[in-house]
Structure formats: structure tokens, C-alpha cells
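Note that one protein chain of the assembly has been removed; the remaining protein chains are unaltered in position.
== subunit A ==
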Amino acid sequence: MVNTSPVLNTYPLSGYTFGTKEPKMEKDTSVADRLARMKLNYMKEGMRTSVEGILLVQEHNHPHILLLQIGNTFCKLPGGRLKPGENVGHLTYANFSYSAEIQGLKRKLSSKLAANSPALHPDWQIGECVAMWWRPNFETIMYPYCPPHITKPKECKKLFIVHLSEREYFAVPKNLKLLAVPLFELYDNVQTMSELGEQLIFKLELEIERVYVTLDLL
């Protein structure tokens, strides 16, 4: 039985309103710090599970992906780590509860992109999971599978499509920039985009490949 491809409606960037809110500082100032903190958390809580959202808008007839830029170089997808309590049951492999990860992603999206007042939060519509990445060691490299002989991965990250409606109000922390980056141009620009840091371009390439969606450009 072949599933039909999911339809993702994308709406013009001009339909969205962008405000600001108080800064949200990064917890770590360097990659090394980040990995060290990850190690500490692992000792306490086990494998880190994180979720990220792929939010697409339309500009110049091309789909653009929303990215958060920290400082001048580092970009990331909106999302973050799930709290231990958000994982019901075992923390091994991909066994975190689906509804918990959806709730967790909504929480993260609101934290990074929504005004503080809950009444002004977008009604986040989370779509399908398009990718899952694994971190075998306390290093920056991640893989789209759990590498062989790795029985204790350090992190599992899931990426979800987020269905935006035509109008939304976003509030971005003052210290971050929200970019709308042409999705497909990233594929040809791996070299320049590699300054984005970490594995971002790595991950985004896979989105380009995996996001087999019919983009309904309105």
C-alpha cells in the first residue's frame, strides 16, 4: 500500500507578524561547554531526547525554512531537549512516547517563537516525523541511524514538520534572529552554509531529501 505524499501548505511570509521578547541566552558559550554539559546531564538522566520543528513559509515562490540564528554564525532549527518527565517509559532507542514528544515540541516552539502570554501562543499543528538522528558519543557528529555496536547512544533527535496557518504572531527573543532561508538553495550551497556550524547543513540536506511534500504555494 503506497502512502500518498503529505501535503504541506505554505503561506506568504508577509502574512506573519514578528515581534520580540526578552532575550533567551544560550546555556553554553562554546561547543566544548555544550558537550560537557551534555555529559553531565547524561549521567543524571540518561539519553538525551530532543525534538525540532521544520517551519516553512513562502517567499518569491520558493519555500523558505525558518531558522534561529545565534550571534553571527550559529543557526539552528527551533526546538530543544525534552525534560525527563516528558518521556514516559524507557529512554532507550526510539521509545519515547509519541504524544509526549509532540507536547514537548509545542512547548519548545512556544518558548522560542511565541509571545509569553499563553493566550497569544500559536495553535501549533505538528505533522509527521521526517527524520531521526543519533549521537553515539559526546561529540558533535550525528547519524541518521544508530551506529552498529552503539548500545548507549547519547542523544536521539527527532525532526517534525510543523503546519503553520496563514497568519501567525511570532515573538523572537531579542538576542536571536529569525531567518527565512530558501530551502532548496541550501543544497547547492553546502560550502558557504557550512559556516552555520555544527551539523545544521547536514541535517537540512536530509530534510531537503526527505521532505517529499507537495508544497501548496498559496
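The rule is simple: a residue touches a chain if its C-beta (ideal position, glycine included) is under 8 Å from a C-beta of that chain, and two chains touch if they have at least 3 such contacts; residues count from 1.
Just so we're on the same page, contacts and distances are computed from a predicted model.
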Next item on the list: Using the UniProt record as the reference, specify the protein name of the hidden chain from among "WD repeat domain 73", "Cleavage and polyadenylation specificity factor subunit 5", "Synaptic plasticity regulator PANTS" or "AB hydrolase-1 domain-containing protein".
Entry: "Cleavage and polyadenylation specificity factor subunit 5"
Item checked: Of A:Pro23, A:Gly71, A:Pro84 or A:Pro144, the residue in touch with the unshown chain -> A:Pro144
Next item on the list: Using the touch definition up top, pick the residue from A:Leu35, A:Ile70 or A:Ile102 that touches the left-out chain.
Entry: A:Ile102
Notebook entry, point to check: Of the residues A:Tyr16, A:Trp133 or A:Phe170, which one touches the chain left out of the display?
Noted result: A:Trp133
Margin query: Applying the definition given at the start, please give the residues of subunit A touching the unseen chain.
Written below: 1-3, 5, 61-62, 90, 92-95, 97-99, 102, 123, 125-133, 143-145, 147-148, 151, 158, 160, 163, 184, 187, 205-206, 208-210, 212
